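Let's turn to subunit A:
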Amino acid sequence: MLEIDRLSIRYGPFLALDEVSLSVNAGEIVGLIGPNGAGKSSLARAIAGLERPASGQIRFFGKVLGDVPVHERIGTGISLVPEGRGLFAQMSVEENLLMGGYTLGSRGATLAAMDRGFQLFPLLRERRRQMAGTLSGGQQQMLAVAVGLMTDPKLCIFDEPSLGLAPIIIEQIGEALLAMRKTGLTVLLIEQNSKLTGAVADRIYIMAAGSIRFHDTPAALMANPEVLETFLSA
Partner candidate 1 sequence: MKQIIEMNRAASGRALPVATLAAVCLASGLASGLASPVARAQAGAPIKIGFNTELTGPWTFFGNSCVAGLKMASEEINKAGGVLGRPLEFVVVDNQTSPTQAVAASRNLDVNDKVVALSGPTNSDTALAIYGYAEQQKLPYLVPVAAFPQLTKPGTRYTFRIEPNAAGWGYSLARFLEERKPGARVAMMYSDAALMRAVVAGFKYQAPRSKLNIVADILFPQGSSDATVQAAQVRAANPDYVILMGAGAFDNVLNNQLIDLGVKPEQMIHPFAMTTMIFGWGQRSAGAIYGTFFDHGLDGLTREGKDFITRFDAANSRPPSYVENYCYNTPYIFKEALALAGSADREKLREAFTRLKTREVTSGIPIAFDKNGARKEYIYFMQIVSVDGKRTYKSRQIHYAEWDADDIPVYELVK
Partner candidate 2 sequence: MTDATLLVLASTLSTGLILGAIFALVAAGVTIVYGCVWLPNASNGQFFLLAALAAWSLAGAGWSSAAAIIGVLFMGIALSLVIEWVLVRRLYDVPERNVAYFVVTLGLTQIMSGIFAMSWGLWSDQFTLPPLVDGITMIGPFPMTNNRIVVLAIALGVLAVLFAALRYHPYGRALRAVFQNREAAALRGVNVRAIYRLSFLLGSSIIFLGGMLFALAYSFDLTVAWTMSVTAFAIMIVGGPGSVLGALVVGMVFGFTQAIVSIFASPTAATFSYLLAMLAMLLFRPSGLFNR
């Protein structure tokens, strides 16, 4: 479904991504973990069109995304819930969801999508009139996930969804992801550690300093002493 082929990203002289290759198949939950500054977010932003790669290709359903501008990528079926959640702090929960469904066009489709979000996180329905900026961190993350899913994307990328959240909330989000997978969603889940990824992912890529170091199933990675020592100890 998503194929990344020897992708490099530069910020001036700094090479953020060094010929990274990665693939995500339909129906999978794929994890991408690594320490801060490994290049995970750069990769996510490149997939969403926020960064211009220096070289390499991103293909989605075989189509090269190179020249597709950011705002048109959501139409191809890719949705990114960025690091920091990408919410509109001075808009209500409902308005954030409406923005999530900006490309849907019809009022009916938007309301239906909003309803799906409320089913996934019933708390959001209660808080629909509240400003997003005044929600707690966990509530904001739920909203971010719901916003990201408004367009019913084929692939949803979550960048650091568990950052700073209590374990019980992380668990809720994990459950939501598994539930969404059953409806046909493919997920690329990016995290600094394996708290959430280890529990839900089918495969995990481990990144450091701009390149992929390991790639395997969670169970196999857990069994690898080198991985355990370097990346999973935290």
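Here is how the candidates were picked: all candidates are chains of the complex that A comes from, given by their letters.
Methods note: a residue touches a chain if its C-beta (ideal position, glycine included) is under 8 Å from a C-beta of that chain, and two chains touch if they have at least 3 such contacts; residues count from 1.
Just so you know, these numbers come straight off a predicted model, no measurement behind them.
Set subunit A beside the options 1 or 2, and in this complex the one it touches turns out to be 2. Residues 48-50, 69-72, 74-75, 79-80, 82, 86-91, 95, 98-100, 102-103, 147, 151 of subunit A are the ones touching candidate 2 in the complex.
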